[in-house]
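Quick one: this structure, given as structure tokens, is what I'll be asking you about.
Here the complex is missing one protein chain, while the rest keep their positions.
Letters are used for the chains, namely A and B, taken in the order the chains are written, and counting of residues starts over at 1 for each.
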Amino acid sequence: MKGRGLNIALAAYVALIFAFVFAPIVFSLIFSFNSQRFPTIPLGEFSTEWYVKIFNDPDVWQAVRNSLIVSSSTAVLATTLGFCTAYTDFRYNFRFKGPYLALILLPPTIPLIIMALAMLAWLSRIGMSGQLWSIILAHSVLTAPFAMAIIRLRLHQMDPDLEAAAWNLGGTEWQTMRHVILPFCAPAIVSALCLTAAVSFDEFAVAWFVSGLNKTVPIVILEIVQGNIDPTVNAIGTFVFLTSMTLVILAQVIFISRQIKSHS
Amino acid sequence: MTDTHKTKAKHMLRRDVLRIGGGVVLSAPFVSRAWAQTTEINMLAWYGHGEPDIVGAFEEANNVKFVPKYYAGGDNMLALIAQSPPGTYDVILSDAEFVQQLNLAGYIEELDANDYPFDDMLHEDFTKFPGHWDGDTLFSMMVRCGHLGVSYNTTAMSAEEASSYNGFWKPELEGKVGHFDWHLPNLGMMSLLNGNGAGLWDLSDDQWAAVQEKTMSLRPQAGGFFDYGGTFNGLKNGEMLAMCGIGDWITGALERDGAPVASVIPAEGGIQWTESYCIGKGTDKADIVKSFIQYMLSPEGQVKSAQMLAYPGFAITKAGRALLQEVDPAEANRSHQIDGMENEPIALINEGRIHYRDIPQQQTLEDWNDFWSEYKNA
Partner (left out) sequence: MALRGHAPIQGGNGLSGRRRIDIYALTWRLPIILWQLLFFVGPVIFMIVISFYVVKNYRMTEAFEFVNWQRMLTRGFFWDSYWYTLFIASISATVAMCLAFPAAWTLAFRASEAQRRWAVFLLIIPFFTSYLVRTFSWYVILAESGVLNAVLGYIGLGPFRMLNSHFGTIVGYLTLTLPLAVILQTVTMANIDKTLVEAARNLGCKPLATIWRVVLPLSKTGFIVAALFCFILAFGDFVAPFYLGGSQEPTLPILILDTTKSGQQWPRAAVVAIMMMLTLFTVAFAAIALAYRKPKGAKT
């Protein structure tokens, strides 16, 4: 049937897209187990030496710890800021609304390396450079626009009368926020948290400049790539990938269990 | 109510997983290096200089720990120092050309020349290396060097063809000649090809125009512009069959890995890169840094430097070279660091075939860099 043929073609197309997206990751995984220092085909022997090397390197573990702290803090901060701004944009009209929006939407338009230098210079002057906090501050500024855009998109789909209806039924603004708006935005908030954490997790330009002597995982990777290229990058990349796969699967499981709970 | 039991169990499971997982990540190997009471030394350097193969022995003997910040390119280094509070970095490893800039900008401390083995240098030039001194005051101590020339894939080019920079124009190499993405060594090589010899950095307007013309004629051959990682990959997987602007520091590491590449110093001459240590201004650990620099100039340190895993370099002291020949004759052989050998580096310098890398004299770095951008856009 034409319908079924079309379905198969579409499914194959989706598979192709996924193949494109995941091919580099899969290859990175393969080469992380390859004994050769510079991957070419045909492959060398199976070897776990690169994993051994990174597991034994306390700097890498410190970097992982730093990355987790930085990205989760950034996610929370950025999403909060993004939500505040999205809600303000959705609900209010005020005189300087244009510049107000510009304030949050501008950061992605600025090339990272210049932003990086400017942030370092600025943060040094106010005495806040060279620490993990410096990275968190910088990243929250960079990622808040994404959070704002996602939540704003979701609010755009909400019927604005909903809020007014809640007020008419006797709810205060705060209650309405808590019981109507936040639950409606929940998926967008979760997405914003994930996306901002992800962007922060992989950002290296700003991080290199403002972090002083602290390292995050992308900084470690950058150093290896620019100074001593070997498959430890693949090992690190694969390790990060497997960790995030696990987190995603966990999130799905929790989500499904919550669905089941709400339906039973 | 079975529901609450189930959800409770799920909550606990989730909490446990998060807790255990978090615990594993947060507590995992800090075990390797004992950090009790050790002094931390902040190092700003090219990759590899703070790794165990170089500093491990010194760290153990002196109860210190090096905390390295690696940069890729002297300009990033300078920008970082410029914006960091003074005293952030205790020891700085820098290319010789950047030492001048570090000094002019006031980021490094004076050194006492008597502390270092100037009488054991393999070449007289090393005792008074340009840019390291301000009159009679020493600011920076040279620690290693290497030579740049024609780097090529041995299956695509013969050693004879590579013995001249003209080899880059070989028709079969169209689109296969890579450039290390930095104007200085590339344009220096073109300058040598034009016969400017020892005056390769000191170009009159005519000479500069000639260099630009020569470089532009190479554009059809150029396949891309690469940094460290890109260069390695390009040479290894055969995308690029020749590279302009690099030398043994890259091909040596690739050779160790079994790739069919080599570097030679062509007839027109080669360029020397030089790395030096400085003490950061405002540091409170000047003494221990000084003893570290002395260590790196000792025979043991020189051998470590020559064998560095990240990229190889030459030993610059007689005692260092002697120890290298004793301890690692294969490497000494490979890098021609044996007196009397063909292509022995000091002999090459003496023959006038090696020129120290320097910044352009009559043009500004901006001029050269602008031309380089033009070249890339052509």
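Observations on the structure shown:
The rule is simple: a residue touches a chain if its C-beta (ideal position, glycine included) is under 8 Å from a C-beta of that chain, and two chains touch if they have at least 3 such contacts.
This is a predicted model, so every value here is computed, not measured.
Among the chains on display, the ones the left-out chain touches in the entire complex are A, B.
Touch with the chain omitted from the figure is made, among A:L10, A:V52 or A:L182, by A:L10. Contacts to the hidden chain, counted on subunit B, fall at residues 73, 75-76, 78-79, 82, 101, 104-105, 175, 178, 181-183, 223-227, 229-230, 233, 237-239, 359, 364-366, 368-370, 372-374, 376-377.
Mapped onto subunit A, contacts with the missing chain fall at residues 7, 10-11, 13-14, 17-18, 20-25, 27-28, 31, 39-41, 80-81, 84-85, 87-94, 100, 102-115, 117-119, 121-123, 126, 137-138, 140-141, 144, 149, 153, 156-157, 159-161, 164, 167, 172-174, 191, 194-195, 198-199, 201-202, 204-205, 217-218, 221-222, 225, 233-234, 236-237, 240-241, 243-245, 248, 251-252, 255.
In this section, only the chains that are shown with their structure count from here on.
Chain centres here are Cα averages; for subunit A and subunit B they lie 34 Å apart. Those residues of subunit A that touch subunit B in the shared complex are 36-38, 40, 55-58, 61-62, 64-65, 68, 117, 120-121, 124, 129-130, 209, 212-213, 223-229, 250, 254, 257, 261, 264. Those residues of subunit B lying in contact with subunit A across their complex are 3, 6-7, 10, 14, 17, 25-26, 28-33, 42, 46-48, 67, 69-70, 72, 79-80, 83-85, 88, 227-229, 232-233, 236-237, 254, 257, 259, 309-310.
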